[in-house]
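One structure coming up, written as structure tokens, with questions to follow.
Complex shown without one protein chain; remaining protein chains in place.
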Amino acid sequence: MSLRALLETRLLPAILVVAIVIILPLFFPSTYYYRIGALVFIFGLAVVGLNLLMGFAGQVSLGHAGFLGIGAYSVAIGPVYFGAPSWLCVFAGVMLSGAIAFAVGRPILRLKGHYLAIGTLGFGLLIAIVLTNEAGWTGGPDGMSVPGLTLFGWRAHGSDAWYWISGITFVGGFVLALNLMESPTGRALQAIHDSEIAALVLGIDVARKKLTVFIISAMYASVAGSFLALFNGLVTPEIAGFLRSIELVAMVVLGGMGSIFGSLVGAAVLVVLPQVLTVFHDYEQALLGLIVMVFMIFLRQGIVPSVAAVLAGWRK
Amino acid sequence: MAELLQFVFSGLTVGAIYALVALGFTLIYNASDIINFTQGEFVMLGGMTTVFLSLAGVPLPLAALIAVIVTTAVGLALHRFAIAPARGASPVALIMITIGASIFLRGIAQIVFDKTFHSLPPLFSGGPIRFGGATILPQSLVVLAGAAVIVVVLWLFVDRTMLGKAVIATAANRLAARLIGVDTRRIVDFSFAVSAAVGAIAGILITPITLTSYDAGTLLALKGFAAAMLGGIGSALGAVVGGLLIGMIEALSAGYLSSSYKDAVAFVIILVVLVAMPQGLFGRVKVERV
Partner (left out) sequence: MRAMQHFTAAAAIGLCAVLGAGLPASAQIKIGSVLSYTGPASFLGDPEKKTLEMYVADINAKGGVNGKKLQLFIYDDGANPNNARTFATRLIEQDKIDAMVGGSTTGATLAMIPLFEEAKIPFISLAGAVQIIQPVRKWVFKTPHTDTMACEKIFADLKHRNLTHVALISGTGGFGKSMSAECHKVAGKAGITIVVEETYGPRDSDMTPQLTKIKNAVGVQAVVNPGFGQGPAIVTRNYRQLGIKMPLYQSHGVCSKQFIKLAGAAAEGVRLPCAALLIADKLPSNDPQKPVVVNYSREYQKKTGQAVSTFGGHAYDGLMILTGAMKRAKSADKAKVRDEIEKTKGYIGTGGIVNMSPTDHLGLDLSAFHMLEIKGGDWTLVPGT
């Protein structure tokens, strides 16, 4: 197979990601790096889901952290109030997020453009407000502690354990998303992104496809939220907040909308950058803002598509 | 009755604040289709700059004027150095640039100003106005008046001046405007500058009520954006009505339902309205050409 053909298969990105997950720890000087890696994969998972919604279906969501919150609190409330094992609560969170996405998605996805942005923003804020106020269930603004994950008697503890759990899950989610994009649903989504009217004319059930991808992206975020809560041992309403939603959108856009691989890159940039910028102390925030601006001005399609375009240009 | 009146006054106070911020979003959107999340920082800069200048000894009116000029310059710089070079980028990328810019401005504000809270003296000293058993601050009326004046000035500008017509033309169809000789880049420059100035004035007017700090912009931008969308993005009147409506809903919810959920009620109502009227209360129905 020629190099070009290989590059265009689905296999290469999957192999690349597996390679990254396995090889990276060889370079880790301390457990701290495992934590960073785990966070990158956890957020990367949520970003892949959001990318399906924003990049492929072209629907903006400024409230996606709400689903992070649902997943996170599922693994907090479930074990504490219902005695359910944590791994079951992860699934419960996924089901709950899917159900809420179904209920909320139908009306909200009728909105377009900035109106959809405000609709999803409102949704995210509502989740955050409920989580903050219902202290009896959620522990209120200071949150509640989350019992650790136990699988077949093995306790998932420590940054290195979570690195592998989140890495493997990310690979799974990554491959699933790639498959989805190559499937008829994925093609329909791309058609919708290009022109909803044309897609309608072609007979695609636009509303249903949009709802499907909204539900799928909600489920991705829920798993990510559950993992984050289990990893940290603590969950607070901030996880569902507006700033968290903006962070997710930034990861999608920075990495490249419509690029599944870009989701990982975007997550990596926004998780690692604040760690690197700590040396600048008071200037940290200003620099972060400046870097985001510079990236978006010069690599306006996102890092991965822009770099790919440059490489393609060289090839000629 | 006095109780209801007090809630209404509270709603007007808070609503007028949202309305002023929402107007800033509308202006830039009209000229360039961009949602500018830095609008909150314009409001913050207006208030904080005035505070710090007057702490340094500059007389208040002069401090306010300088603050408006500085903020306008920042708005222009934002367009020139951050937005204009990214012309042709997708709408989401442009929004991300404005978000990056707002983080940047907040970061700079932390260093130039400080991290604590500040206030400004109200325009009219003297106590609250009592009416029908309820009280309202004179400054709330000042903010309302400010919003009204800005709407009227904008309407006159668009209706009576050539420059205003050029802004409308740019908003309607950029290419067509350029074809008839409108310098669209200048127009967008201008709209950013005016939005920044409106934001700064808003900041100076509302600070006596809301207090200010280097990160006051974030929540204001959120509420202002919501108000602008509720009213129908692109309509100045809609922005004001949207703002007042959200303020009223919050105050009445706090008064009659639950103070913890007042923001939630407001957002639920926004969602319901938007689902029923997908282009907002006064928004133009966007015709999608195939």
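Residue numbering begins at 1 within each chain, and the chains themselves are lettered A and B in the order written.
Here, contacts are C-beta pairs under 8 Å (C-beta built on N, C-alpha and C of every residue); 3 or more make two chains touch, one makes a residue touch a chain.
Since the model is a prediction, treat every value here as computed from it, not as a measurement.
Engineer: Touch as defined at the start, partner being the missing chain; which of A:21, A:130 or A:228 qualifies?
Structural biologist: Reading the full complex, the residue touching the unseen chain is A:228.
Engineer: Touching the hidden chain in the complete assembly: which of B:87, B:115 or B:160 does that?
Structural biologist: B:115
Engineer: Residue-wise, where is chain B in contact with the chain that is not depicted?
Structural biologist: Residues 3, 6-7, 9-10, 13-14, 17, 110-111, 114-119, 127-128, 135, 137, 206, 209-211, 213-216, 219, 251-252, 254-255, 259-260, 263 of chain B touch the chain that is not shown.
Engineer: Taking the full complex into account, what residues of chain A touch the chain not shown?
Structural biologist: Counting over the whole complex, chain A touches the hidden chain at residues 29-32, 35-36, 39, 132-133, 135, 140-143, 145, 159, 228, 232-234, 236, 238-239, 274-275, 278-285.
Keep this in mind: only the chains that are shown with their structure count from here on.
Engineer: So how far apart, in whole Å, are chain A and chain B when each is placed at the average of its C-alpha atoms?
Structural biologist: The separation of the two C-alpha centroids amounts to 31 Å.
Engineer: Any idea which chain B residues touch chain A in the complex?
Structural biologist: 35, 82, 85-86, 88-94, 96-97, 99-108, 110-111, 218, 222, 225-226, 229-230, 233, 260-261, 263-264, 267-268, 270-271, 274-275, 278-280, 286, 288, 290
Engineer: Can you name the residues of chain A that touch chain B in the complex?
Structural biologist: 54, 60, 107-108, 110-115, 117-119, 121-123, 125-126, 129-130, 133, 195, 197-198, 242-243, 246, 249-250, 253-254, 257, 282-293, 295-297, 300-301
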